[in-house]
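As you look at this complex, bear in mind that one protein chain is not there, while each of the others sits in place.
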Amino acid sequence: MQDINIAMIGGGFMGKAHSLAYAAMPMFFWPSPARPVKKIVVDVTDELARTAADRYAWEGFSSSWRDVVNDPSIDVIDIATPNNLHAEIAIAAAEAGKHIICEKPLAPTAEEAGRMYEAAKRAGVVTAVAFNYRRTPAVALAKKYIDEGAIGEILNFRGTYLQDWSADANSPLSWRFQKNIAGSGAVGDIGSHVVDLARYLVGEISAVTSLVSTFIHDRPIQSGGLDALGGAAKSDGPRGAVDVDDESMSLVRFHNGAVGSIEATRNAWGRNNFITFEIHGTEGSIFFNYENRDELQVAFKNDPSDRRGFRTIYTGPNTPYGQSLWPIPALGIGYGETKIIEAHDFLKAVVEGTTVEPNFADGYQAALVDDAILESGRTGQWVDVPNATGSGAAHG
Amino acid sequence: MQDINIAMIGGGFMGKAHSLAYAAMPMFFWPSPARPVKKIVVDVTDELARTAADRYAWEGFSSSWRDVVNDPSIDVIDIATPNNLHAEIAIAAAEAGKHIICEKPLAPTAEEAGRMYEAAKRAGVVTAVAFNYRRTPAVALAKKYIDEGAIGEILNFRGTYLQDWSADANSPLSWRFQKNIAGSGAVGDIGSHVVDLARYLVGEISAVTSLVSTFIHDRPIQSGGLDALGGAAKSDGPRGAVDVDDESMSLVRFHNGAVGSIEATRNAWGRNNFITFEIHGTEGSIFFNYENRDELQVAFKNDPSDRRGFRTIYTGPNTPYGQSLWPIPALGIGYGETKIIEAHDFLKAVVEGTTVEPNFADGYQAALVDDAILESGRTGQWVDVPNATGSGAAHG
Amino acid sequence: MQDINIAMIGGGFMGKAHSLAYAAMPMFFWPSPARPVKKIVVDVTDELARTAADRYAWEGFSSSWRDVVNDPSIDVIDIATPNNLHAEIAIAAAEAGKHIICEKPLAPTAEEAGRMYEAAKRAGVVTAVAFNYRRTPAVALAKKYIDEGAIGEILNFRGTYLQDWSADANSPLSWRFQKNIAGSGAVGDIGSHVVDLARYLVGEISAVTSLVSTFIHDRPIQSGGLDALGGAAKSDGPRGAVDVDDESMSLVRFHNGAVGSIEATRNAWGRNNFITFEIHGTEGSIFFNYENRDELQVAFKNDPSDRRGFRTIYTGPNTPYGQSLWPIPALGIGYGETKIIEAHDFLKAVVEGTTVEPNFADGYQAALVDDAILESGRTGQWVDVPNATGSGAAHG
Partner (left out) sequence: MQDINIAMIGGGFMGKAHSLAYAAMPMFFWPSPARPVKKIVVDVTDELARTAADRYAWEGFSSSWRDVVNDPSIDVIDIATPNNLHAEIAIAAAEAGKHIICEKPLAPTAEEAGRMYEAAKRAGVVTAVAFNYRRTPAVALAKKYIDEGAIGEILNFRGTYLQDWSADANSPLSWRFQKNIAGSGAVGDIGSHVVDLARYLVGEISAVTSLVSTFIHDRPIQSGGLDALGGAAKSDGPRGAVDVDDESMSLVRFHNGAVGSIEATRNAWGRNNFITFEIHGTEGSIFFNYENRDELQVAFKNDPSDRRGFRTIYTGPNTPYGQSLWPIPALGIGYGETKIIEAHDFLKAVVEGTTVEPNFADGYQAALVDDAILESGRTGQWVDVPNATGSGAAHG
């Protein structure tokens, strides 16, 4: 089993998830394509980086991502920073010949995402973008049904990502509400996951028309942390402006003739990580809700009329990835498992010199959709999505 | 208790529902504002009308709606015909001074609906349009929460009406698929209910942008019945063209600043009468699914953080209409109950000389929204919805 | 269509439900086996009876059930009184040659139920006991699956009936909490429904062991009504003793080798009319929850391993009784529909001179199970249930 030396840039919540994934990957996938070696973790100060190394069991630490990117002992750069740093790091990493896995969205703008895509393509490195929800076994099962033709030709896709961790106007001003760091708000942070699921399950999006809103215009300036999320204490201190959206709704057209809607909001009291999709095909329907992620619901037209209805399938040993996870359905898939599978699929491609999806082409294409959503939100017009990477042919 | 003499035009499925409502109304609402007297039922032939009278317990029958509309003994005309007859009957009834309850959509086009509205207004008669889902106790409870401010300012509305009784391309060509009778397809038949719920709960819709699709372009010509629905046998006989939509998705703007989406489809395998709405407000959220219509789900921002989440409220004696229904929650609200309440609210207004909602103004306004959806489906542009009846002020 | 003249004894909540059923029966079932004629309603005073006649549209009224039972114009006696009057009325009715439908439980004790059963048998009249939940279309569908062998040999039954309308110790002392009227508490009032479902779906119960509890020992004496249920105002007035159970749990053995558990409680905050059963067979499983009564859930062993799981079937035109109800699944089955079907099935048997289930034999057998539960609750021992009516052979 080959060692793959990894350097991870960013030691926050995502750093935790990625560290878990590397530690657990061979435990789940065995024989494993590689042993991920957690070589170096980078954070903004040596102190933060040292703590991250200690906590997440990395061999070394650094506060200079540039040094690390150019370290010849490193095979893989894992980018888990705020969005605005993705492009600079990724392009440097590509130029240094490193394989790259980057958190989503790939970049604050499609322009930056496009430069990342081009740099990686030039360098010929393996890339991945961490749209991890594709890796939920129930989502992979939906893909399998679709690929088998079990729901026929797809007519309609409806996807949502609803949250409430920042629905309170007094929750802190994370970088996720600042355009210069995040690029956009709900569109890029959560809506991009739904765009990725739509592209994965249905095919390439050709055009969008959108409503993009900001309902909460300022929030308390955050102290003591750049990205406190749901558990953060409320504050009545000085407030700073929110200059990104917190909600978007789109109608979409796919190249293959299907239609759809995509909604992302941060203002949905009672919804936590409510990533759902419903797909209607000529032969059946699929429904998924990540809040109950062990389940996939599927209805088949051809069932006898007194036995037709949504079936609730629990993923397990007989469904995708199941032989590598837990031996009984509903023992329970958590967030960690989605990241373990993601790490596996990426590192397998690195070892085998193949590609994995979603990669930088997918990340770029998703960013083009995001940009189109934002533009449509400004203009009120349908906006065509350029097919910059040729991915439509593969999906359509 | 005053007698109200009713004549009903149309003895099909809706005739059954309305007959049940009149028979049951005083049983549920007691003391009752009136005793509905089922005087005359009208169908297209004497034979059909006689059977309807026998089956639904009407005192007399007729095959001439014109005679009946002009019968001085009749107080109320109940229109339960296919859509294309609504206007002619309703206008004649209004001119004869009859109070009118009309099935939905009010008419195939907004133009016709507008003429109905004007005629009734001129005549000063009490009108109602049978958007019965407003009468679901859980929907009335949602309205109560909103009116009490319990969910704050409304930011977002998402409504759906998904069905599958005609998702099979071999299900028969009911009049519901013919433009000259129905006016439109999913838009008017089912989408209009969601439009009504949106107007009822959120306020007046000011503009829409829509995708309107027809996925099934022809169906077997129906024999032996004008409106066989879900239970109809499949056929491989001669086929006729479907010239209406079977699916529409819209983004909507409300006058009060809220945004929303509305989806109606007949192609959703596994969905039966899937009328849902989710409303996000600054103080909470509401979710409703008619398929589990005894329940309303509501989440309140101000609940303690370890006790916050959607509450599943079962309607019963302590919620709207509850004192008139069944003594224990979840004994069960069915379709019949929604029509019993509808009949009560309408006849109460007739007796008291007041108005009831939804009335012809609401039906007209909903038809204007439907027309805007259809136009946007053709043009791809946002279409403003004229506020023809001043209802925006009331709801706004 | 033959007229059937009915006299109903009791004008409370059940009187309302039965009156609705008679009015609606031919509307739903057409051609109808008979036209139910609501001749006479009886209540404890002329005043109450007159109001009931007016409200529920009965031709006449009386305060003397004895006169009515002996009225030669009457074909059917419908008993909707408190439990302690069932036997006397039913036996007199049987002796007068009347067909009888009686509310459940058949009587406060098995001894009385047995006398009713014997009297009706001697008289050769058609009987029914109003365990209406059998008439829920989804329950009838469960029965159909079982009869078709779709879930194989039944191994296990688990049934519950949980409520909270009297979970508050300050809710009023209805007759349902008084042994001399009701016979028992949760056991007879709600548990008997589960016993009936168990017998219907699985077969005859041969023995039980039970825990029977009374957690609320006194309640405010009720003024202004004998049977105020869920909506009743709380009171801090004088209290009276509760001398019946409010909760029971049993393990049961069936003659055919299956095992099961039955739970009934009035103390389940948040449960309203939570009648559920889960049945495990060698070929599949069934789950039902009356609170979502349009649905039946069924899982089949023989589904492919990546498509196996509970299917949620909505009852409608393609499931039992569906052709007589509403044309689209999930338009909605309410409490009323269960009683309409019940009235139909009973009156059809009256007209055709056949029998219907559940009848007095079933009511008697259920009462024997109830008595065994109460006895086991006292002794802590398994108690055999005598098979007094030979029904085991039919079901086993």
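To keep things simple, chains are lettered A, B and C as they appear, and every chain counts its residues starting from 1.
We adopt the following convention: a contact is a pair of C-beta atoms (placed from the backbone, for glycine too) under 8 Å apart; a residue touches a chain by one contact, two chains touch by 3 or more.
Computed from a predicted model, the values in this text were never measured in an experiment.
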Missing chain: touched chains present in the view = A, B, C
Per the whole complex, from A:Asp46, A:Glu111, A:Glu153 or A:Glu291 the residue touching the absent chain is A:Glu291
Out of A:Asn256, A:Ser305 or A:Asn318, which touches the unshown chain?
-> A:Asn318
Consider the whole complex, including the chain that is not shown, and state which of C:Leu48, C:Leu251, C:Val351 or C:Ala388 touches that chain.
-> C:Leu251
What is the set of subunit C residues that contact the non-displayed chain in the whole complex?
-> 151, 155-156, 158, 160, 162, 167-168, 209-211, 213, 215, 247, 249-251, 253, 259-261, 263, 265, 267-271, 278, 280-285, 287, 297, 299-301, 308-310, 380-382
Since one chain has been left out of the picture, which residues of subunit B touch it in the full complex?
-> 141, 144, 295, 298, 303, 305-314, 318-319
Contact set of subunit A toward the excluded chain (per top definition) = 1, 13, 16, 19-20, 23-24, 26-28, 30, 32, 54-57, 163, 165, 228-231, 272-274, 290-295, 314, 316-318, 322-323, 326-338
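Just so we're on the same page, only the chains that are shown with their structure count from here on.
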If you list every residue number at the subunit B and subunit C contact, are more than half found on both copies (same) or fewer than half (different)?
-> same
Outermost chain relative to subunit C, judged by CA means, is A
Quick one: subunit A and subunit B, Cα centre-to-centre, how many Å?
-> 41
Cα centre of subunit A to Cα centre of subunit C, whole Å, reads 53
Just how far, in Å, is the C-alpha centre of subunit C from the one of subunit B?
-> 34
Sites on subunit C at which at least two other chains make contact | 295, 314, 318
